[in-house]
Every structure is written in structure tokens, then in C-alpha cells.
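A single protein chain has been omitted from the complex, and every remaining protein chain is retained in its original position.
Naming follows writing order (A, B and C), and every chain is counted from residue 1.
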Amino acid sequence: MQRIGVFVCHCGTNIAATVDVKAVAEALSHEPGVVVSQDYQYMCSESGQELVKNAIKEHGLTGVVICSCSPRMHENTFRKAAASAGLNPYLVEIANIREQCSWIHKDIASATDKAIILGKAAVAKVHLNAPLTAGESPVVKRALVIGGGIAGIQTALDIAEAGFDVDIVEKEPTIGGKMAQIDKTFPTLDCAACILTPKMVEASQNEHITIHSFSEVSDVKGFVGNFTVTIKKKARYVDETKCTGCGLCTEKCPMKKVPNEFNMGLDNRTAVYIPFAQAVPKVATIDPNYCMMLKNGKCGVCSKVCSVGAIDYKQTDKFIEQKYGAIVVATGFNPIKLDKYDEFAYSCCPDVVTSLELERLMNAAGPNGGTLLRPSDKTHPHTIVFVQCVGSRCDDEKGKPYCSKICCMYTAKHAMLIREKYPDTEVYVFYIDVRTPGKNFDEFYRRAVEQYNVHYIKGMVGKVTPKADGKIDVQASDLLANEQLHINADMVVLAAAIEPDKTARPLATMLTTQMDTNDFFTEAHPKLRPVESATAGIFLSGACQGPKDIPETVAQASAAAAKAIGLLCKNSITCNPCVAHSDELMCNGCSACEKVCPYGAITYQDKEFRMPDRSTAIRRVASVNPAVCQGCGACTVACPSGAMDLNGFSNSQIMAEVDAICK
Amino acid sequence: MLKISASNLNALFDRIAEKQTLYIPVDREPNVSEYKKYESGMTMSKALNTVRSAKDFFFPQTENLAEFKMSGKTIEVKDIRKENEDFVVFGVRACDARSFGILDKVFLSEPVDSFYKNRRDHGTIVTMACTRPAETCFCTTFGIDPTVPGGDVSVFFDGENYFFLDNTPKGEAFVASVSDLLENGDASKLAEVQENARNIMKKLPLAGLSTDSFGGERLMEHFNSDKWAELSESCFGCGTCTFVCPTCQCYDIRDFDTGNGIKRFRCWDSCMYSDFTKMAHGNSRNSQLERFRQRFMHKLVYFPANNDGEFGCVGCGRCLSKCPISMNIVKVMKALEDK
Amino acid sequence: MQVNENFEPVIVAFCCNWCSYAGADLSGTNRLNYPANVKIIRVPCSCRVNPMFILRAFQRGADGVIICGCHPGDCHYTSGNYFTRRRITLLYSMLDFLGIERNRTRLEWVSAAEGAKFAAVMNQFVEDVKKLGPNRRLEDLRCRKQ
Partner (left out) sequence: MQEAMIKRAKELLADGTVNRVMGWKKGEFAYDTTPAVFETAEEIDREFVYNDFTQANQSKYLIKESRKEGKILALLKPCDTYSFNQLVKEHRIIRENVYVIGIPGGPKIDIEKIKAKGITGITNVKNEDFTLKIETIYGVETMPFYEAISVKCESCKSKKHVVYDELIGEDGDVLDSNRFDMVEKLENMTAQERYDFWRGELSRCIRCNACRNVCPACTCENCVFDNPKSGIDQKAAADSFEENMFHIIRAFHVAGRCTDCGECSRVCPQNIPLHLLNRKFIKDINCLYGEYQAGADTTSKAPLTDYRTDDCEPSVVHERGAE
């Protein structure tokens, strides 16, 4: 038999002025199960709490109803008080008779009636409350960072700094990402390599950091604090532990006609290669698509010249399994493919390039050793046209609906650098809007316009046509002057939109994290939890969450690291006990709950059951991981059989409240 | 014999309805009939029988038994029994008329079910002889003559006139109460009509069905038959057969909490349901085979064992036409009977 | 339509803990009036509201049921209210299909900052239900108050 105590708070006159608290206490004292019903001036005060605690002990209460202010104010206060008197804190219910009653009603009679009904609903609910215990689950003190660009590197360094082991998984043969390909950075124009490569080295030398280059995440199981991740180390046909990075193999390799990805295919590399001089790890990789030995068994030069015997043509993909407490996603971005943009002649004219290609063309380690030359005839360009928003802010399906955010600034940078180094070059920039929010950004852009005389034209480029004389006709409209322009250009640079890396979506599925329609990872809250995914223990770093420049990326990387460190610091995680649970005997195994769970908290397994007719059956049933479930209840409604229910807000509890209110 | 011409039937209905509630079979859709409370102008259905049986009049699907009122922490029990009003059910067929006898054996034996008895006492059953049986009819299997339908008053139709024959004091009173509308008539054609119907009964596809292989003495043999598995394998466990059946009489008693009190009611239950016989310790029949077997064993073995050989089926054929998968007592009997 | 001035409808409001319940608290904090007919049930998320609860309320004598949740895109659990929106749209459509008055049901998005909106929504809803009169099409006669 339930023994319920009701405690009605006056809240000074906040409640008592419009609600007859004595009448409420009296009315509720007649409810079934209620053994004590009292009112008091300030229930949340020390002495008010004492009153509750004493009543719990004196009457051996099995449930407590506090009629007071919003549970958002003092639910925790009263739960703690109950716990200290030996009553399970989840046997306390609050009837909100202040914010939702006394403060909004003026008529004492109707406010009192309503307060009584709210109290009755709480009594009806508390009858069905079950004692709940917050569970704990241990935390593996190791983090995984997926992606080894500047975001991943920064996150790994920060986590390592706090003393935790952290692994970086990078799909390319080297870490460094897009930043390694960039020449200079805005708005300071310092050399990207000069600030990035020391960090790469620092990562490789940090005792807490393990770099898995040329590797991919192939499976993720588990939950916050306890993920089990399978990492696929792709065969690079070179023993990483032996290779010294001397580069002799790359010099001797006879297969020299492989498009060099690092230089955006603007020059060639060998079949065995090290992407760039400062690569980390500085280890060669054999490209099996081009290596003669791997393709038809005829060559073997690299193996012969390697003095340490690192070449291993028989190497296969290896899978390693590792446990992690936290996972940080830093999968970055790529410029979109421009093959659908025939109007800009990108596919047919080598002198129409993307901005990232321009970075390589201008880079000292690039195909032209830093001298800006036209890819077609290696001559110096005198007129360069930049086209902004190619595929960004785009309504049709070719492009992306969003602003890629970085293009305005890097274009200003490019324009400025070209005007600085080649003052005889005319530079035109066609833009929709110039967007320069950020520290020193607008000043930077204005310098390009005012100091470097870059021609910024608000308008659209309609068509780019290569001409027989090697020049390029750029047909455009100047919206401000309201006229059509034809520019006789030598080069055209397209600011291609950026999009999340293609590996992100399958990864999101493995991680059970959410993505938006553009495949950017969705943060748990756009304002308040911007570096966490909605799935506990999964954090977001860099452009995988949305377009970002380097300073923002680094800031978010450190923020993600801080969140991960916060998790790894704990020995165990206390779980919210108000989570869903499945009655296995009723579960059909239909997976509806699994599909609506935003956290991936529900898994299915085949279990053996003894059926009522004494036979044994294997049934597929759902189970909820209480460490992962956040208690939203979406699954409870998706479940047709009612097998899924929610602690603290069970079907029967809510229906009891409904009944009490409608009585 | 007293008679009324077909054209005057509604005048008779109007007269009966003046004093008592009258129920007659009415078409809901062409040839789909149900009992309706008579209102002037309604036409009696020509369909052979109603979709639902006539047992509802005495044993309704749900019925309140008692009420509890809670005020604060005290409970007050209310007896809600009250005397029923008199009513007449017109047009009951022989099979359904027989079913009341079967229900009586259950509800009127000690302890007497006062709710049922109350309705029985106040109801007058006016039956209607069959002239055009359907292929699903097999009442003769259970010794029923559909041309002599029983009830308080039997009514026979010769194509022009309805003839009335009272069988009980209640029936006599009924006929007397409407005698001014009736006239003496020549019933000579009736014998021919009855003979004709009996001959049709002999030609029906199920005419040869016999109860010889059934009865209380065959309990163990039938219970242990290996035929049940095959017979029950397609059964979905719905309650259609039991709910259209005129003789199924199982019920459940439940409490409904209205928020202001409790209403204790009974409602039909079906032995085909998975929670039938569910008790505190569990369920004694956990497979559909056991539940399916129960229904037919009850009608063909247990009931006759306890009721002087009377079977718990009247051959109305409703389950034959309504079972979603066309499994029925005829198929069961044919599978189990001595070959 | 004739309006019975004395009719005081029973209104059940399901409010999600993170936005609408806080919004209701805010309208209290700001002393924004709405009728006492409205009784709030706190649920973690609007997606916790099972159609069973809504029907249950009508069975037991509610004259109107309103569900309030975070604005789409702002769900504390990221996606809960999107599921709510589909489920409740379909349920309301079905109730309408069965001839139940449309204005007895409502779904509103109220953020924690929208105390004024909460009060306005409730005022409007109570007024609409008052115009409809007592719920007769979806009540359980056994539960009717004597």
C-alpha cells in the first residue's frame, strides 16, 4: 500500500495569495494513498525541507508530492532532500502551482480548484513512480580522432596535452589535410606550411599520439565511454616501421606518369611516392593502380634500391581493433567537382582552374616552383578573372544551397598576392556579395580593392569561352553599372563550393550521428552544444560540421578536445535513469524504435526465449543502452506493441495524470 | 389455425410495438439482416437468418453487473439490477430457438444467473419456420426440424399467410393479445410447404452429417486425436466463430474505472483468444491448437457429457460463412468422425 | 453557433520539458493570464505523446487536447518534434476523418522564450473549444460526470 505525503508550499504570498493552500492540502489529504498532507510557508527553505524529511521518516512515506513552483526550479532540491531521508529521489513529484497556476490566475476559487487538480494528477502519477537508480558506466581513457587535417591534428594535440592517449586515423598516406596544400593564409599572409608542418611533427613525436595513416574506420560499436572501433590499415606495400623516407625509391621508380593528387593533378608523380617533402609519417606508399610490379609482376625496382628492405609487395589490408572513450570526427571538406559547370569551360580549358589548383600553381613546392604560369602553355598570365560562388548559394541541384564561407577571403588573398608579385597583371573578381566577417577580414578585403587595385565587379559570369588564340573570353554582367562585359582573360579561377568529404556519410551511419541534407554533421545544439554531436561521446571538429576557415577550425578543434577531455577525465559516467527500456517478452523485433532513436541507443539481438507453451524460440528483441539513451521517448510511440516504455514518464504514469485531470 | 395475411403483417407489428418493444430482422444491405427495434414502416427481412444470432437478447455482448463508487477513501457498492421490460423477438429461426434451450442449461441451472433469467422471463420468442434453407444449414444433424421452429409461438408462412401456433403459456398470452388482428384460416397448404422444405433439407450438401461419432463417451479419443494440429494450423485465433455463434456462452468479468467509480461488467469472451483461461499462475492453454480444440470439444463432447447428450451446436451455419479462413465445426466433425 | 457562456471546457496540454513547459513557466513569471481550464502535463519531448494519451483524454472527458513542443529544428533531442509533427498530423487528420471536430485538437511550437505566445495560444485554444461546446463525439459515456 502506498503511503504518500503531500506538501503544499505558500511561497510566501506567491502561491498563497491566489491559491487557498490550506484547502489544497485538505482536499489532497482525501486522495487514495495520501497519509499526510501539509502546507508550509517556504517548502524549499531549510526548515521546509526538514518538514519533508521528517514526514518521510515519521510516516514511512513511499512517495512525495510537492505542490510548489516549477520542477525546473526545485525538483532537484526536493529529490536531494528525499534521498537524504532515505527515500529514492525519483519517488518525488512536483505539482507546479506557481508558474502554471497562482501567477497566471486572479480568481482564488478557480486557481484553488486548478491547484487541487494538478495536485491530484501528481498524486496519481506518484502512485506509479518506481524507484530509479542512476547507472554508471566506465570510461576508456583513450580518444579517436577521425581525420588528420588541421582540425584533427589540433584536437589530438590538445587531448594529448591533457595526458590522454589519442589515435589519429587518416585515409591519405600523410596527415596535413587541405591546409598542407595551401600556399599562404589570410588575413596575415603567412606561409601555411610554416605553421602547419611543425604541428604535424609535434603530433608524430607526441608519446600520447598514434597516427594511423592510409587507414580508415571500418566499424564502430559501443557507446559513450566505451566504443570499440575497427580500423582498416590499407596495404601501402611498404613496411612503415622500416621505411626511412629517404625517397630513393621514388626517384628510381620507372612509372613516372601518375597524376599527382597533392598538386591537384597539375603535374605527375611516381607509382611509389611520398605526397610531399614534409609528409608525416614520411613513409613511401605504392599506388597499386600504377605499380607495374603489383599489376603484372614485372619491375621490382623499388624493392631493389631500398636499402632497408621496406618494400613488401605481398602486404594486405590489416584490421586493428581498439577501444575508445571518445571519438572526434574531423573528416573535413573537398571542393565540389565542377564537371557539370560547362559554362565555365572547366573541363575543356586547362587555363580555367579552381582556387585550390591556383594555390598549388603559386606554391613554391608546386608544379611550377612558385612561378604563376598558365597550365596550358606555361606563359605568364596578364589578365586573371576570379569567379565567386561557383556552386555555392545555388538554387539548382548542380550546386549547394549554402555559402561556402571561405571563398571571399581566399580570393581576396589570391588577388592580392598576384598583384603584389606580378603588378602587370589585371585581376577581376566577379561576386554576388563579398562576405568578410571576422577579425581583420574586411580590412584585408579593402586592402585588395584600395591598395592593390583589384577590380571587384558585382555581377555574374555568364559564359567562359576558350578562344583559338589561347585567350579566354569571359562574358559577364556588371550589375552595378548595368552593362554586359567581355574580358579577354588569360586565366580564370573558379571559387568552387566546398562540401563534406564523401567518407562522412558512411561514417555517420557507423557512428549513429546525424547529418543534415548537405552531409554536414549536425551538432547537438546549434547554439549551446556546437562541438558535440547528438550522440553522446561523439564530438565534431572542423569543416565536417560546416564550412570554416582555419582559425575557426582550430578553435572548434580545441573546443572539441576540451569536451572530449571532460569526458575522458571521468572514471565513469552517471547515466540519466529516466531512460527507455524494452520489455523483451512483448518486443516484436520490428526495428521501428531503432529507426527513430537519435542516439543509436537501441540495438537488436537474437535471444532464446522459453515460450508460454514451454517450447524454446529464438526471437529478435530490442535492448536499450541506458548509458546512451537520453530519454526523449520517441521509441515509445514508434513501438506498436507497447514493449518500449520510458522510466519516469511511463505510459501508465502519463495516463494516470490524464485521468486525474479529466476526472 | 389463426393467421394473418402477408399484407397485414406490419399492422401486427405496429400493434405489438404499442405495448412492448419488438425486434424484427431487417435488411441492412440486400439479404444481410440484423435484428432491429421495430419502428413503424420497417419491413421484415426475407434473408434466411441474421448475421448475429438472437442470443444477444438474453446474453448481450456487454452488460453492467455492479457499480462501485469511491468518495475519498471509502467505497460504496451499488446493485444496479432492475426489472426488465417485456419484449418480443419476432422471426427467430428454429436453430436459434433451440440455442436458447442450450443457453438455459448454462445460465438457469444453479446458481441461476439472475441477469439472464430476468431477460428470459420478459422476452417472448416468436419463431419463423424455414422454407428455403441454405447450403450451410445443418440443423437436422442436431435433430432440429426447421419447419417446426419452436419458441413461445411458431409462425408458418405458406406464401400468402402467416399462421400462428402457440407453444407455451407466454405464447398463448401473446397470441391472445393480438387475436383481434388474426383470423381463422385454412392451413392445408402448410403441410405441403413443410414437406417441401424437409425434402430440400435432405438434399443439402451437409445433410449426411451425423453426431454419431461424438458425445461424452468419446472424450479421450477425440482429445488425443492427431487431427487437431492440421485442423487448427490456419486458425488466426479471432473470435468471429464464437461471437456469431448462438450457443457460445463464455464471458469475462471486468472492472472499468471511470475516474469517478468502477463499473463491473461482463462481456463475451472467446476460447479462441490467447488470454482465455489466463489465471494468476499462467495459462493452461498456450497454443492455438489447444484453444481451437477446446471450442469444438466443448460443443461436441463436453457439453453433451454434462447435458444428457445434448450437443452445443444447432447447425445454424453462421461460422461456416463468417470464418475468415473457412475452418468450421463441419470440417472438424468430418475430420474426426468414424470413417 | 450558440455559445454556452457557462461551459468550462477541460483542456489537457502536453508540454515538452525543454521548450514549451519552460515557455509556460515564463508566461507565469511574466504574469500573463490564460484560463484555468488548461492543465499541463509535462513530458520530456513532444515525441513522447502517444496517440493513446490524446484519445484517453477525450475518453475521460477532455474537451480539447493541445500538444506543445520545441520549434522544428530546436528539439532538445534534435529530431523528436519532427516525428511528433508527422504522427500528430496523421492522427488529427484521422480524427477529422471520423468526424471529430478539428478545433478540439492542436499542435503548437512554443519555445522557452515565448511566454507571451504560450498564453496567447492557450487563450485562443480555450476560446475555440468553448465555441465547439462539450466533447460529445469522442467521449466515453461511462466517464461522464453525473
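Everything that follows uses one rule, which is that contacts are C-beta pairs under 8 Å (C-beta built on N, C-alpha and C of every residue); 3 or more make two chains touch, one makes a residue touch a chain.
Since the structure is predicted, the reported quantities are computational estimates derived from the model, not experimental observations.
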- Indicate each shown chain that the hidden chain touches within the full complex. A, B, C
- Message: I'm checking contacts with the chain that's been left out. Which of B:E18, B:E83 or B:D275 qualifies?
- Response: B:D275
- Message: I'm checking contacts with the chain that's been left out. Which of A:M43, A:V139, A:C349 or A:V596 qualifies?
- Response: A:V596
- Item | Which of A:G163, A:G566 or A:P640 contacts the chain that the document leaves out | A:P640
- Touch assignment to the omitted chain, from A:C587, A:A601, A:C632 or A:C662, lands on A:C587
- What subunit A residues would touch the chain not displayed? 517, 585-592, 595-596, 604, 617-618, 620, 638, 640-643, 651-652, 655
- Item | Contact footprint on subunit B, counting only the chain that is left out | 29-32, 34, 46, 48, 51-52, 61-62, 132-136, 200, 203-206, 230, 233-234, 236-240, 242-244, 252, 254, 256, 265, 267-270, 273-275, 320-322, 324-328, 330-331, 334
- Query: Contacts of subunit C with the missing chain: which residues?
  - Reply: 51-52, 55-56, 58-59, 72-73, 79, 82-83, 85-103, 105-107, 137-142
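We adopt the following convention: only the chains that are shown with their structure count from here on.
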- Pair sharing more residue contacts (C-beta pairs) when B-C is set against A-C: A-C
- Task: Between subunit A and subunit B, tell me the centre distance in angstrom, where each centre is the average of that chain's C-alpha atoms.
- Result: 68
- Distance between the CA centroids of subunit A and subunit C (whole Å) is 35
- Quick one: which residues in subunit B touch 2 or more of the other chains? 259-260
- Residue numbers in subunit C touching 2 or more other chains? 60-61, 143
- Item | In the complex, subunit A residues that touch subunit B | 30-32, 611-614, 659-660, 662-663
- Message: Please output the residues of subunit B touching subunit A within their complex, sorted ascending.
- Response: 70, 72-73, 257, 259-260, 282-283, 286-287
- What part of subunit B is in contact with subunit C in the complex they form? 256, 258-260, 263
